[in-house]
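Only one protein chain is missing; all other protein chains are in place.
A and B are the chain letters, set down in written order, and residue numbers restart from 1 in every chain.
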Amino acid sequence: MSGARLLGGSGPAATALMAGLAGASALGALALLESGQRGLVLAAVIAVFWLFSWRLTVNLAALEPVGRAGRTVLGILIPLVFGVTLLFLWEFIVRGLAVPSVLLPAPSDIGVRIANSLPILWADFVQTYLKAVVAGYVLGCGSGFLVAVLIDRSPFLKRGLLPIGNLVSALPIVGVAPIMVMWFGFDWPSKAAVVVVMTFFPMLVNTVAGLNAAGAMERDLMRTYGASSSQSLVKLRLPAALPFIFNALKINSTLALIGAIVAEFFGTPIVGMGFRISAEIGRMNTDMVWAEIAVAALAGSLTYGLLSVAERAATFWHPSYRKA
Amino acid sequence: MTSAPTRIAEPGAGIGSAGPLRRLGRRMVEGRTVPILTVVAAILAIWYLAAIGMNWQTETDKLVRAGEAYGIVDTIAATWSAERPILPAPHQIVAEIWKSTVLVKPTSPRSLLFHAWVTLSSTLLGFVIGTALGVALAVGILHSRTLDRSLMPWIITSQTIPILAIAPMIIVVLNAVGVQGLLPKAIISTYLSFFPVAVGMVKGLRSPDAMLLDLMHTYSASRPQILAKLRWPASMPFLFTSMKVAVAAALVGAIVGELPTGAVAGLGARLLAGSYYGQTIQIWSALVAAAVMAGILVWLVGLGERISLKRMGERS
Partner (left out) sequence: MDQSIKDDSAERQRRGGVISARNLDLVFETADTPVHALSSIDLDIFKGEFISFIGPSGCGKTTLLRVIADLEQPTGGSISVNGMTPDQARQARAYGYVFQAAALYPWRTIEKNIALPLEIMGFDKAERKARIESNLELVGLSGFGGKFPWQLSGGMQQRASIARALSFDPDLLLMDEPFGALDEIVRDHLNEELLKLWAKTKKTVVFVTHSIPEAVFLSTRIVVMSPRPGRIHEVIDCDLGPDRPLEIRDTPEFLAIAHRVREGLRAGHGYD
């Protein structure tokens, strides 16, 4: 097999070659940067790296694995390769062009900052996530769910409350943060209150929609059994509502984190992710800001992932999981 | 106990037994007008009561310090007209909004309209660009398998991260390189509206039934033709749904973007100023203005949705 054919091909040999060449050029770029070399040679090596990485991604994307395990692995591998490529490019370009750290720090700097600031990051995480987000999320989703079950008996209230709930979900609710600070003080309860307001309405709207989701036939069936309305609620309408409820829980997890962090922009004691971000920006320590954002991103995606796993366990029966 | 009889629509002609006015009344009660109005009235009633309760302590203290005799009615009246209330009464908020919109020149920095326009302009700019980019990326993801499998997972994941937390940094960093004013906020709004539109449009462009795509293949339609004649019309409902989310997100982005630099213009700035100086009613009026703006923007997108869907023959 000629070298040129190999480079342009898409078989496993070519893919492995791409991976190898991409790795090699990455190491080459790093070596150049360490030795202080900038200029055209570095640019060329970076371009080569980008080329090989892109070809690697294209080759991987063209693969058609047979088994489910293969598909899952590939499904993670391709975005991973893509993400790592971008990360390396970021590092090379920032260091190669000597971009000032206040503008955009290199990933390696951010990594160093994270490693050095674990206690601070942890304290911020506890304040914002474990206190404000969790408390507000549980309270907001819980009350949204309860109110939905309560008004379920009254079509009149449903017709009146649902449009309002939809409207409120679209409003910039983070704006209530200063008011919550006034009512609940500077510390985390006011942030939890913002989260409660933000998560209440999506949960309410989705639960009401979910409780209506059970089919007419299934509901008639309950009637033929002489089932009471609470039996019907527990055995039919709540299980049928679970897909909607989980939809709201997932949306709310992101909203909760955003709400807590942004609420801290409006005033907070000297700990918390939002506080750290705005304080460190003022001091032009952008690498610390990125460190906090990395923690927030990790927290957000892990929460979402956990909820997705729970959703799959609880709603395995839904047609959306049964695609061919 | 069944409610089916009144909703079965069978073909036929003629009028039912009730007169037209009674029917209108019944339609309003069984429709949404009366329930919504009832809930709104209930909310206002609860609000007024809450205002009494929450302002009671501070107002009683003030009246005691004033030294004159007072009764319950005086206290209640005081709780509804305090200068720095803990919870302003609805009419106070309305009065403040009136004062800062109608009674002031729109171009003055004391006008709520001026601040609203500052926020609105960056919202709209960001929303339009974000939507365009989102649609463009969706088309790209649709046609490029590589992009679909490498980039799309990141776009979906990005919806789980609190992107809004980056807003202050973008503002400050761009300010440091000399990009100020409208543009940094618009960039944040672009960023925030881009993701829902991209995700929604990918779903929408992929939504046509396999049968319809096969039909296109039997016509040997090219990919741009399939895109224009089948995928794009089929994705309209998805586009408008995600645009509603996007416009709301763009507005929040613009507001949050006004916070970090201690900006002096915009609704977010008003919120911040109000909280610094303890001007409760100012905070509430800015909040209500932001809410009204969000409502109008979403309603406008909904209007566009109804018009375009009606032109495509959707039944209302």
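Note that a contact is a pair of C-beta atoms (placed from the backbone, for glycine too) under 8 Å apart; a residue touches a chain by one contact, two chains touch by 3 or more.
What you are looking at is a predicted structure, and each value in this text was computed from that prediction instead of being measured.
One of A:I110, A:L236 or A:L255 touches the chain omitted from the figure, and that residue is A:L236. Within the set A:R223, A:R283 or A:R312, the residue that contacts the chain not displayed is A:R223. The chain not shown here touches chain A at positions 215, 217-218, 220-227, 231, 235-236, 239, 315-319, 322.
Basically, only the chains that are shown with their structure count from here on.
Rounded to a whole number, the gap between the C-alpha centres of chain A and chain B is 22 angstrom.
Of all the residues in chain B, the ones that touch chain A in their complex are 29, 31-32, 34-40, 43, 86, 145-146, 148-154, 157, 159-166, 168-169, 172-173, 176-177, 244, 248, 251-252, 255-256, 259-260, 267-268, 271-272, 274-275, 280, 283-284, 286-287, 290-291, 294-295, 298.
Every residue of chain A that touches chain B in the complex is listed here, in rising order: 57-58, 60-62, 74-75, 78-79, 81-83, 102-104, 156-161, 163-164, 167, 170-172, 174-176, 178-179, 181-183, 253-254, 257-258, 261-262, 265-267, 273-274, 277-278, 281, 284, 286, 289-290, 292-293, 296-297, 300-301, 303-305.
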